[in-house]
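Only one protein chain is missing from this complex, and each of the others stays in its spot.
So, chain A:
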Amino acid sequence: MRVRPDVTVVVIAYNDAWRLPRAVASTLEQSLGGVETVIVDDASTDGTGEIADRLAAAHPGRVRAVHLPSNSGGCGRPRNTGIEASAGRYVMFLDSDDLLDRHACLNLFAAAEDAGADLASGLCDRIFLDVPPGAKGRVRPWYPWLYRRRAVYGPLEEHPDLLYDTLSTNKAYRRDFLDEHGLRFVERLHYEDLLFTAEAYLAARRTALIPHRVYNWLVRERTPAPSISNRRADLANFADRLEIHRRIDMLFALRGAHDLRRAKDVKFVNHDLALYLRELRDRDPGYRSRFLDLAAGYLAELDPRVFEEAHPLPAIAAYLIREGDHAAALAAAEHGGAVKRPELRAQLVERDGRVFWGTGRPRGTLGRRILDVTDFGFHLRPLKDLRPGNTVTLLEVRGGRVRMAGYVLNPLGRIRPDAELSATLEFGDRRHRARKGRVRAAVRHEGDRLAWRAEFDPRRRIRPVGFVDPVWDVRLRVRVDGEDVVTRLGEGPGSPPLGGVELPVRPRLTRLAADRLRSYVTGGGHLAFSLESGTPWARLAGSTARRAATSPAGRLAWGLVGRRARRTEKAVRRTLTSRTTKIAVFNRVLSRLPVRQGLAVFETHLGRRYSDNPKYIYRELRRSGRPVDAVWSYASSPKGFPGDARLVRRGSWAYFLALARARYWIDNQGYPDGLRKRPETTYIQTWHGSAFKLMGQDQPRVKSGSAAERARLRRSVERFDCFLVRSGHDVETLCAGLGVRSELLPAGYPRNDPLVNGVDGDPELAAEVDGLRRSLGLDAGDGRRAVLYAPTFATGPKGRPVRLLEPPIAPGVFARELGEEFVLLVRPHYLCRANLPPGAHAVMRDVGDVPDVTPLLLLADALITDHSSIMFDFALLDRPIVLHLPGGRDRTAGYFDLERHAPGPITRTEDELVAALAGLDDADAGHAPRRRAFAERFGEHDRGTAARTVADRYFPAARPRHKGERRRKGEYRRRGEQHGRTA
């Protein structure tokens, strides 16, 4: 009696004699014993059929071969034939150029049996054979998010996301299930998988998913004849795909499954269409327009809701194709690609306070909803992150000189007409960014774009080395009011053909290496150059060099010396500049150097800003003329830091050297972990706010963490020599939580001195506040009051901060209800960014970029916050505070019951907040006593003298310095005084 095999693997093959044995071997090697293999040969002409027969003969009972009488031209008929021929309880499909994982059958069979599922599906890995083994991007899993964990789903409605995985090959189907529902592949159409899987998902009572890889899809991109499903260049191919989609739509419509149909169409927009659109740039114009016509035809049939449910950029692309705006559609598709920081190649328009994609005015509510890209923050992003597209309109060589011209988009007029502009063209070796040729370009503001133009002699300006730098690309660096915007040159509307222009160059190595850079356009649509030679001698030299490099001896030499040298060079550079090295050198070498008396290193929030307590201590030291040699650390840009201090970049050698030799460290957060503070250095830790949220060792995350992590925290806190406290509350909570053992200086916070004293005695700060007021457009004539909205960050579902801060009241509502009376200053936590639409400008201002919060507090008439520590500071001003805690934000564990001790009213909804603001003055009489008690409790030591107290405690007073007086160095040491040079 013949026992039924557990699984039949149907291997289909067409003219693939060389790979078929490998595919069949992967089924014979299965860890599940009861596997039968059925090879279906689609009437091959290269001997595949004979190979199949030979395999069947070699493994009787385990392998069978079936031959189709004539070629079917697709995968449908061979697979159907295979199903008919199969004996197994489950059927799987394998293409002759792919491989099954060794445990695929066992895993799928067990999963299906355990769950009683009709269909079991596992992960498919695409393996890109053109990428060398071990390199990044060789193995790319197919929709891995579907396969994160094992799952059993009921009907498809429960989990329509399954529709994303439309492969038929990574699955096992119960044979009886296929028969019961008459499930077979359509023939004579490509993408038969899509329809087959949709029908199977729909029919399955139960579907099991496993995270195990079951199928290896071997992809060969650089090949003269890509496999059938990868031939996207063929227009008929796309027509087939649309036909399949229409049939799936019909299938769902017949079953009344409109939600599923929509889910499938959303997937079409997100995945299928986007895939084609991103390749469209490479196609010829005829193909492009016929393609877009086909697509527009199908998109017109879709439910408009599909556009709303799809991801924003693919939805914009699909919508604009339907509307006929092809350029903007392609720009959206490219912007939505997998590129990390995509270019912005479309114009944007601002209408009614929102930002829309494309130049045209969006039509209808649907258009307005789809094209709205306000949330992307193009109007707020720093210019250098905007990455506007750059289109070349002229590229020619005449008389040995190159003339180039083009334009950079200026979306939303972000670059103002009065901006100071300059530009440089940078030609660079793609492999070695350091090798560059720079050319000045003339640049002119033309409204919605910047036109540029350059003319130069490439032989003098661009000097390739030869042989080692075969590919060059070019960027335009535009300097706008001191800020650099780097754009890549590319083709676009108005471009002449950019390929094939030859720039004469003289390589440094030898003229035999090459004599010109020949332009071409990359797959991403950018202009690039390849180093080539025109003369026969040079060509001979080039081919000789290449042959030498690729000869066995050359390869050996390269492998032994060249590659290793390069790797070593990289490794050495990485090691030398790594933080670990710097910290080790700091601890072992730098901190043995003599301390420079009077040298103080200041840092605020890891160098992010010039602000907070260190700033006010610094100002006090300067004001009182104390002889301090000040160094400020900055994280990325020295902009905004004081000019009369030495500035060092955080993490640089100069930074570590300054820290090693400093007499004082003054900081509000923490210097790098692992730095051992020497005993001669005094670390004044000012901290950056009283605590409501649990701190340090009190945080659950730290408590449950490793002992090493806690020890690290302890070590870094043990470095403090002084810790500023504002009240007994700080001592009980903050100091206990962090485990501070240093001297606690009950001085209050230096940053709060102006809040207690006012700015009258401090003209510098008064000017700063006035300047801020002016720059925010809140002049005295305005008459509206400023309300500061400054919440802390909200934690997202993954425990990370939510990056976008929405205003607490919709701008429209705010304008209507409170716009006459208030202006809202939105201050996001420094980890976040405010999401204000341009239309909100009338009533709201983003003050996220203001480095120091103290002037903001001074000019704010009221504060809205949640459990941010800003409330403890603002309370000192005795101005109204509203605690806005939507969605149970107060349930965050804290050191005290916020509701009971709140310094003002608590609101939970937008309406409540509007009401609270509208009745601010009337209600204030009731809240003032509580607020004063709050201020008294948490600002116990804030008496307006904090900065002076710190200075007096640690810094000796300035002594008048007489000219000509020379002091011996030993004298300082004996007296223990710390005089440096005065600034």
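Brief remarks follow.
By definition in this document, a residue touches a chain if its C-beta (ideal position, glycine included) is under 8 Å from a C-beta of that chain, and two chains touch if they have at least 3 such contacts; residues count from 1.
As a convention for this text, contacts and distances are computed from a predicted model.
The chain not displayed here is annotated in its UniProt record as "Glycosyltransferase family 4 protein", chosen from "Polynucleotide kinase-phosphatase", "Glycosyltransferase family 4 protein", "Heme exporter protein C" or "2-oxoglutarate synthase subunit alpha". Summary of contacts with the chain left out: across A:150, A:311 or A:948, the touching residue is A:150. Residue in contact with the omitted chain (choice from A:107, A:168 or A:733): A:107. Screening A:210, A:242, A:478 or A:521 against the full complex identifies A:210 as the residue touching the chain left out. Listed for chain A, the residues touching the missing chain in the whole complex are 2-3, 5-6, 18-19, 22, 25-26, 28-36, 59-62, 99, 101-104, 106-107, 109-110, 127, 129, 133, 139, 144, 147-150, 210-214, 216, 218, 699-707, 893.
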